[in-house]
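As you look at this complex, bear in mind that one protein chain is not there, while each of the others sits in place.
== chain A ==
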Amino acid sequence: MERRVNYENDLNLMATEPRSGLPGCGDDEPQRKTNPSIRNNKRTVPEISEVSSSESNSSITMSGSDDQDSPPPAKEQVVGWPPIRSNRKNCLQSSKRNEVEGMGMYVKVSVDGAPYLRKIDLKVYGGYPQLLKALENMFKLTIGAYSKREGYNGSDNAPTYEDKDGDWMLVGDVPWE
């Protein structure tokens, strides 16, 4: 669903003449703002956002059989919003850089049907089996055993990731390193 916010246009939805009346006014006709907080569709990557850092080009997604959506439109950055001080913003951004540069390799993981994404640090795991186990624990699902010939046979869930070329690849084919 379209999530763009056009706050400049929305300012005068209600009548502007002064109203006298008891509190409880005005909200009788609630504004049905479409702002779903729970996504049903698979998240697509990479995110198109000019302000978040680029670590999202590595991302693991559990794909079922759905088609991918088109990526959400770029978010306009409003000056001074959300109200976070510069030093905190800078810290967040440099933490993200550190994540990419090797202090910890955090990647985003999304699962079909789950309302929230999670982040995991790839560096913590020694190899694919541990990674898959961790994902199984985190999302309470089974992935099954990997085999070169048949991929993941044990379940409906298959771990995939998007590589540098933007292609969706099955996790496990490429050596861990």
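Convention: contacts are C-beta pairs under 8 Å (C-beta built on N, C-alpha and C of every residue); 3 or more make two chains touch, one makes a residue touch a chain; residues count from 1.
Methods note: contacts and distances are computed from a predicted model.
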According to its UniProt record, the missing chain among "F-box domain-containing protein", "Translation factor GUF1 homolog, chloroplastic", "Acyl-CoA thioesterase 16" or "Two-component response regulator" is "F-box domain-containing protein"
List the residues of chain A that touch the chain left out of this view.
3, 5, 7, 10-19, 23-27, 30-33, 35, 37, 39, 43, 47, 49, 51-52, 72, 75, 77-89, 91-92, 95, 98-99, 103-104, 108, 115-119
